[in-house]
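Only one protein chain is missing; all other protein chains are in place.
And now, subunit A:
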């Protein structure tokens, strides 16, 4: 500390030397040249001098300081020559020693005294700080209510908040020994949540959710990782070029890049670039696509084969779709669907730019796709579901404050509907597939494991390994929820572990085209049923369409369904349960009777007859 202060003083002194000398005019001209030389040719020498001084200690330093001032004071004929020689040539060591002769003794003494005092002050300050830290670390006290109120009135004091965060983390890791008397763990965690929220800018809900998912030390790593951006990646378009050739061309243009990792043969990571990486002629010719590393993962899990029929349910802006096409080498057929019309432009542009010719682009709501494309008609489906985006906070800071529990629940609801639609489109008997890949860029359990668990209950599917072994396995249990044990085959990716955005990938295989019975007491269904009378109507029309038959497989399916009990038929639509629904369905159908006096009419009448028969049977049984 003393040394750095001294070095600062030295540099300012050398800069101040010319104006200072102006005051003493008689010395000005010649001294000016001397000091100028000093400052000119040895700014580095200055530092060298400083270092030498440091090694020698304060005395040497003060000597060379006094050297400058002393040279100014004296009639400088002899000393000037001597002084300039010393200045130009030598290190300060020999110079200062020879110069600190008796003439400058007083001044030297004074400056030494000043230095000593300064050193003393700094030492005292250090000690004080040590003392403070010691106090805090030995006995970290949670701030009392009064202190908290005081703090909330003042503007937030960031360094102290950060210190407090570090302290609480320390205490929590060794709770038994370091905890304050009478303070439960909960208090510490509450205080930590508040501090994290105010220091990093999160809202309470999100911080609470993250605290529930991660142990404290990992939580800190995660939050720090969210503050920094992930490296930018690009994917080679294997339809047009190879990674090695592309890397050569881009390096020639001045891009600093590396292969992505050993798990990808087409990825490159860009460190920095002299040309805009999104506007090179190679980009425009479709040789590569700018994509984040996490977006490679669902397509690698999907592993589409040549001549497959693939559906991408939420395709814009087209990074994953073009990857699928590249893996399929432009054979087979891809249905790329996107709900928002504004994003369709970028999707078609990317497809054409990358030279993809086997794709049909449509603009539907994903839930309607099974109706349009037919049930059990494709080999693979990729569902990169719209989500809350809590895994990509490093790209979009607004997620920190804008997500609430409602948002997460809405997303989860939508995702459950979409995944059922995805499963319904896949043909379980397809030769080369029957796979659905579900992925989100979120880390919330409600949007990831809960949705997969729901799908496992509602359809005849099972989880299979994704092929991405470097990820963390998904949760099997979380707080009070218990999921199917096969959920450990899903994969989670974190920014602080894998250096990519937060991501979740699950791969399902459809075992058969049947839709199993649904338990009427299942809670999520009741809530869904309440909000989806309209949905039931839609299901009614869909069931009717099945009977008309869009394709062979659909006809078979519907025949199979007709032979089942009617209750099953009702249950096979989402969330249909019990008597309440029968009534609603029948009222809906009655309303429909007026509009469409056709086959639905007949089917409903048939159902009601069967029910009546069954009711009679039950009455007979109970009577007997």
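Here is the rule we use: a contact is a pair of C-beta atoms (placed from the backbone, for glycine too) under 8 Å apart; a residue touches a chain by one contact, two chains touch by 3 or more; residues count from 1.
Basically, contacts and distances are computed from a predicted model.
The unshown chain of the complex is recorded in UniProt as "60S ribosome subunit biogenesis protein NIP7 homolog", chosen from "60S ribosome subunit biogenesis protein NIP7 homolog", "Transcription initiation factor TFIID subunit 5", "Potassium voltage-gated channel subfamily D member 3 isoform X2" or "Cytochrome c oxidase subunit 6B1".
Of the options A:203, A:238, A:358 or A:499, the residue whose C-beta touches the omitted chain is A:358. From the options A:164, A:309 or A:367, the residue with contact to the chain not on display is A:309. Only one residue from A:114, A:129 or A:284 touches the chain missing from this view: A:284. Among the residues A:349, A:405, A:511 or A:612, only A:349 touches the chain that is left out of the figure. From the options A:372, A:405 or A:612, the residue with contact to the chain not on display is A:372.
Considering the full assembly, A:332 is the residue among A:267, A:332, A:391 or A:434 that touches the omitted chain. Residues 278-279, 281-282, 284-286, 307-309, 330-333, 344-349, 351-353, 355, 357-364, 372-374, 379 of subunit A touch the missing chain (whole complex, contact as defined above).
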